[in-house]
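One protein chain is absent from this view; the other protein chains keep their places.
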Amino acid sequence: MTALDFSTTLGNAWFPAPTFTASGCASSGRELSQFFDIKAMGGVVTKSVMLKARNGRATPRMAETPSGMLNSIGLQGPGIDAFLAKDVPYLVEQKARIIISIAGETVEEYSTLARKLRSVSGISAIEVNISCPNVENRGLVFACDTEASRRVIDGVRRTIGGELPIIAKLSPDVTDLVSIAKGVVDAGADGLALINTVLGMVINLDTMRPHLGGKTGGLSGPAIKPIAVRAVYQVHAEIPQVPILGMGGISNGRDALEMIAAGASGVSIGTASFGNPTAIMSIQNELKDLLIAKGFTSLRQAIGYAHRPESE
Amino acid sequence: MTALDFSTTLGNAWFPAPTFTASGCASSGRELSQFFDIKAMGGVVTKSVMLKARNGRATPRMAETPSGMLNSIGLQGPGIDAFLAKDVPYLVEQKARIIISIAGETVEEYSTLARKLRSVSGISAIEVNISCPNVENRGLVFACDTEASRRVIDGVRRTIGGELPIIAKLSPDVTDLVSIAKGVVDAGADGLALINTVLGMVINLDTMRPHLGGKTGGLSGPAIKPIAVRAVYQVHAEIPQVPILGMGGISNGRDALEMIAAGASGVSIGTASFGNPTAIMSIQNELKDLLIAKGFTSLRQAIGYAHRPESE
Amino acid sequence: MAGINKNAAQIRANVVSNKRVGQYHQLIINIGDLAQTCRPGNFAAISVGGENSRMVLRRAFAISRVSANSPSGGTMELIVAPHGQGSKWLCAQGEGAILDIVVPLGTAFGIPTEPVQVLLVGGGYGSAPLFGLAEVLNAKGCRVDMLLGASTASKIYAPMEGKRAVNSLRIYTEDGSMGQTGRVTEPIAGLIQDLNIAVIYSCGPMAMLSAIDEIARGTDVVHQCAVEESMACGIGICMTCVLPVADADGNISMLRSCIDGPVMDGSFVQWDKVGKAL
Partner (left out) sequence: MAGINKNAAQIRANVVSNKRVGQYHQLIINIGDLAQTCRPGNFAAISVGGENSRMVLRRAFAISRVSANSPSGGTMELIVAPHGQGSKWLCAQGEGAILDIVVPLGTAFGIPTEPVQVLLVGGGYGSAPLFGLAEVLNAKGCRVDMLLGASTASKIYAPMEGKRAVNSLRIYTEDGSMGQTGRVTEPIAGLIQDLNIAVIYSCGPMAMLSAIDEIARGTDVVHQCAVEESMACGIGICMTCVLPVADADGNISMLRSCIDGPVMDGSFVQWDKVGKAL
């Protein structure tokens, strides 16, 4: 068997494998460890945590759609203090690699969250989920506004210092994804997470009203995979030096390889775990086998391969 | 059996049923008439026609995706003169109701196309496909830019005069769909067509390169239905007086009713016809039955129903 | 907060049989040794639609009964209503079909340590887990009375064998096509008094559970109900299946019905806040 270097890096963080949970799709990590050893995967990206505890949106919070689903959870969570006290120690104890996802309603809240993380040990990176409504600007989602996105990342960067890699998670619901990506990189992001869910809606034909408690919800799953691959490809084409954590509909090793060829250094798996608790491990194994079958000796060689001219 | 008024209007154009082909998904209409009487549906929206004949993009032009497909046809077509000479007379002869879709690379080209249509009889409306690259502005798609969108519609409106309804067809790949919608309505659009395809990509794992000749393509089919319903709902919430032709993944009567409840006055069916040549007729029949079963006596009552308060 | 059911495992399991019973399908599925770890109230999460399915989420079904030593090994029984595409697909799976199942999931009905008088109330297919529960309660020496309700006769699930463990069974249909005409909740207040009920176990539509809770409130009766919220994952990782539930101090939070439920203490569930944002 050929030896394969399956490791990857996101900024200065190293991971033995390129497969991660997607934020909000693995709860605290505990539940999945019923099905596999969570330190065997690349790492856990935790559910976006906010400063205060939050109850989230009204139910129904989900609707299945063709090859996908809508969710409107509304960032239910225990707040950063309880999260650091209860959830992080568990993951550290399991020897899982940890990327903490944070979310806020103001630029200030993101910085405060970053401050709380500064001294926490055992964390590999921070994912900054900026697909949240900015209460200081008519609820306009940060990630939909280049300037607001920059300010969030700038604040986090200043607070956290230069050590911990910052991964900015962007929304695909924008006219010009590349300029937002460039903006957050300028502001200090070491990497990008692409893509968050796509805004969608389902009408319940019994009530003839929007089905979800939150009316609109985020579309995820295989349905959005072509959108995610395009987003990763577009951004990698413009700023190839910036590592990307690619996600959106990845359900098998082939999907993961598509994303990596488009330019992702690692992949997050969300919705697929709902349908199959061991999805991440299967994807990780299938990806490894595929890379070996194609004659790669390292994952690194495959990253962004689709950008090479036809002749190569 | 309850009587149902199944008719609809888009601007001052009247149609006996609210079900249309989607532009580019029915060729000239001839091919479908092998399978059903094309005057039995609401109307035919023709493939976007440009001023000159065009060969379109390289193959492969399509890739199937989970519950959807990507296409990159590149507006292959005979040019407006040949189109008016050959294709329109056939449709008129069949007594089909006709919405002509036009596309251009400059504001001027759209106006010129509109001028050519001014004197053509037998046309119910014009659909202006502004999801085309603007050659005068670095290839930026018109529909992604509020100002460029307005200018296209303004030009068409001035040329065509006040008679023929103008339906502006918008792209969902924007940060703020509502403001673009408002802009084109201000500029003279009588109605809106929502949504065009979503930009996507598939990597071919044999070649490890983008699969499509045009690299990126437009995602259509059931996968995008939640995005389309959301787009229609968002726009109808802000400008309820403007009729919307809703499309994106409609495959059965229930999908059509979702779109109508979200705010569409009519629906276009594209990808579903590829999988099932008689899709439009089944959808039309199913929608009719559903409306009757729910106790509606006219289609009109169901339009935008999902916006009513829960209590009603 | 509870964690995921420690016995849960993902398996590929064989359909032993599939029989139509009224408007439902009774599926017997071989789940081997896992049958021994299933408790009344637990549920199974099943992949639907096969390999090329556009349905990406599992479907949840209450375990109706288990048999640890049936001729075909450990089996569980499900009672499935053909509702939408997923459950219809499941109802179409014949003998020998292979299903991808995660089981057992969720909390179980609490069993009293003393023999007491209990009332079991089921609505529609909600009666399914009650017969298995009745056997366990009966073995504990409890006196089990049962009320079943549905809109119409074909939606009453009440197998002959199931009645062995039950002292009395009364059936209510809204259209009067079987048993008494009316709602299953009507006689409950009376029965609580007449029979000196200690625990009500309920399973059925949320509106029924909420109505029972209202009746039980102010009495000493413990109400254990199996709730049914839309679930995307069934294993506690998605946060879609939540319900507003109070803790002992009265603090209300959104608990996952797949992990902290489906069986919950009805008096802690904030019925008036279900489906609303807190």
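As written, the chains take the letters A, B and C, and residue 1 is the first residue of each chain.
Throughout what follows, a contact is a pair of C-beta atoms (placed from the backbone, for glycine too) under 8 Å apart; a residue touches a chain by one contact, two chains touch by 3 or more.
Since this is a predicted model, take the numbers as computed values, not measurements.
The hidden chain, counted over the whole complex, makes contact with A, B, C.
Touching the missing chain, out of C:Arg39, C:Arg54, C:Arg183 or C:His223, is residue C:Arg54.
Interface note for the absent chain: among B:Ile73, B:Val120 or B:Leu140, the touching residue is B:Ile73.
By the touch rule set out above, chain C reaches the unshown chain at residues 48-55, 85, 89.
Contact between chain A and the unshown chain involves residues 66-67, 222. Not every partner is drawn; the one left out touches chain B at residues 24-27, 30-32, 34-35, 47, 55-62, 64, 66-69, 71, 73-74, 76, 213, 221-222, 251, 271-278.
One rule holds in what follows: only the chains that are shown with their structure count from here on.
Of the two chain pairs considered here, B-C and A-C, the higher C-beta contact count falls to A-C.
Here the chain at the heart of the structure, going by C-alpha means, is A. In terms of the distance between Cα centroids, chain B is separated most widely from C. Here the spacing of chain A and chain B, counted between their Cα centres, is 34 Å.
In this assembly, the C-alpha centroid of chain B lies 47 Å from the C-alpha centroid of chain C.
One finds 36 Å separating the Cα centroids of chain A and chain C.
Among the residues of chain B, those in touch with two or more other chains are 66-67, 222.
Shown for chain C are the residues that touch two or more other chains, namely 54.
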